[in-house]
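Removed from the display is one protein chain of the complex; every other protein chain stays in position.
Take a look at chain A:
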Amino acid sequence: MTELMAAPTSPSLGRAVKAEWIKLASIRSTWWTTLAMIVLGAGFTTIISGVVAGDIASGKSHDSPGEYITQGLIFSQISAVVIGALVVTSEYGTGLIRATLAATPVRSRVLAAKAIVVSGFLFVVGTVTAFLGYFGGNGFFRSEGVGISLGDEHILRSMFGAGLYMAGLGLLAAAIGLLVRHTAAAISIVLALVFIIGQVVQLIPGTFGEWVMKLMPGNAGPGIVVPVPFGDHMLTPWTGFAVFVGEIALLGLAGLALFQKRDA
């Protein structure tokens, strides 16, 4: 116990990151949600590919396998949102935030640590899910003679892009979580934003509506996930992702400002 006090003590982001990682990994729901993310994401990609492979091979469909090889990740988005939101809101629900801030009183460091852990984790899981889906789906394409290869244009980008997009979604949910400090509210808001509002704004007439639709996070962000876009009405992959990152940054900064100001 005496050497405990003598140990050199300097504040460090590394310690906060380690603590946040232990927190994330020691909750069972994290792993259930992760499992759902992988199984649903890779599973649906495989199933969808299996369904369309024959039509593409016979020329009945003029789509390209690249349009389908990351399709299942639509479902993985839900898990990414849940994990991202919970990293922040579960602390408010349980009062744990007080222990967190007592251990790491510099609030910007707490947020940085959470952001690093959640984005790093979701990047890995998202990328793994994309690869599993690729191998599963491409099995069908290959057996029909229309297989693709990792060396093909945009395929690798979309595999790692899936990781980047999932990381971004997690951060988006965490930022919203910081603003509303309530699990159900945070998850509902982000899912509505991505799945519903992003579609509904298409009803706004004219060029304005078109742009609003393009700029919605759930439309701008996933461009980097699909090797072959379904249509040409979206932003280009990296432009879209840059917009998505900008939106996350804005919400994150708003969250940070509130977090710094509010009592825990």
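Heads up, the rule we're going with is that a contact is a pair of C-beta atoms (placed from the backbone, for glycine too) under 8 Å apart; a residue touches a chain by one contact, two chains touch by 3 or more; residues count from 1.
By our rule, contacts and distances are computed from a predicted model.
Hidden chain, UniProt protein name from the list "ATP-binding cassette domain-containing protein", "Regulator of SigK", "Aspartyl/glutamyl-tRNA(Asn/Gln) amidotransferase subunit B" or "Outer membrane protein beta-barrel domain-containing protein": "ATP-binding cassette domain-containing protein". Within the complete assembly, residues 1, 4-5, 7, 9-12, 15-16, 18-20, 22-23, 26-29, 90-91, 94-106, 263-264 of chain A touch the chain that is not shown.
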